[in-house]
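Of the protein chains in this complex, one is absent; all others appear in place.
What follows is subunit A.
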């Protein structure tokens, strides 16, 4: 994995190996939050920021603390603690210095801790043995890709609000079907870049 240019990884993680549409990560909040464009944009920005921050911190911790002391098997616990702590600190800083942003994000910020996309990116980073720059690019790209998917989904869901959806399919069911169609469309990008 050493020869892939970081920009290639950035583009690939936005389009071809999108966190939601190709790796199914962050589905819980994706279905729960994608009802309005404005809130999904907010949570998308928060996820992108947290993803970038935690992938950098987890990279440093994994390569400079866990590997030298041969504690790789502890990575699950360490990563999840880092993520929880990072979210907590970001929440405090945002509350102190950017109160307007804090109120617009509201409950979404603490919920990010249990978003599987965040932990997933850190674990993918270890499995694919990315370098430092590649990890940053992967973090940013995954966040942007996640945001792209959730905002697009919110736009579609606003349009189908009044559509005559069959009763059993309303809510989560139709959301999943639309996600499938979106994933199908995104497969069309797969010729551009591929990092699988």
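As a convention for this text, a residue touches a chain if its C-beta (ideal position, glycine included) is under 8 Å from a C-beta of that chain, and two chains touch if they have at least 3 such contacts; residues count from 1.
The working rule: contacts and distances are computed from a predicted model.
Enquirer: Which choice in "Carbamoyl phosphate synthase small chain", "Glycosyltransferase involved in cell wall biosynthesis", "ABC-2 type transport system permease protein" or "Na+-transporting NADH:ubiquinone oxidoreductase subunit D" gives the name that UniProt lists for the one chain left out?
Expert: The chain we cannot see is recorded in UniProt as "Na+-transporting NADH:ubiquinone oxidoreductase subunit D".
Enquirer: Using the touch definition up top, pick the residue from A:74, A:92, A:133 or A:192 that touches the left-out chain.
Expert: A:74
Enquirer: From the list A:60, A:160 or A:187, which touches the chain that is not on show?
Expert: Going through A:60, A:160 or A:187 one by one, A:187 is the residue touching the chain not shown.
Enquirer: Using the touch definition up top, pick the residue from A:4, A:27 or A:61 that touches the left-out chain.
Expert: In the complete complex, the chain left out is touched by residue A:27.
Enquirer: Using the document's definition of touch, tell me which of A:66, A:111 or A:152 contacts the absent chain.
Expert: Counting the whole complex, the residue in contact with the absent chain is A:111.
Enquirer: Please identify which residue in A:84, A:101 or A:151 touches the non-displayed chain.
Expert: A:84
Enquirer: Touching the hidden chain in the full complex, which residues of subunit A are there? Just list them.
Expert: Interface residues of subunit A facing the absent chain: 21-29, 31-32, 73-77, 79-80, 84, 111, 114-116, 118-120, 123-124, 127, 166-169, 172-177, 179-181, 183-184, 187.
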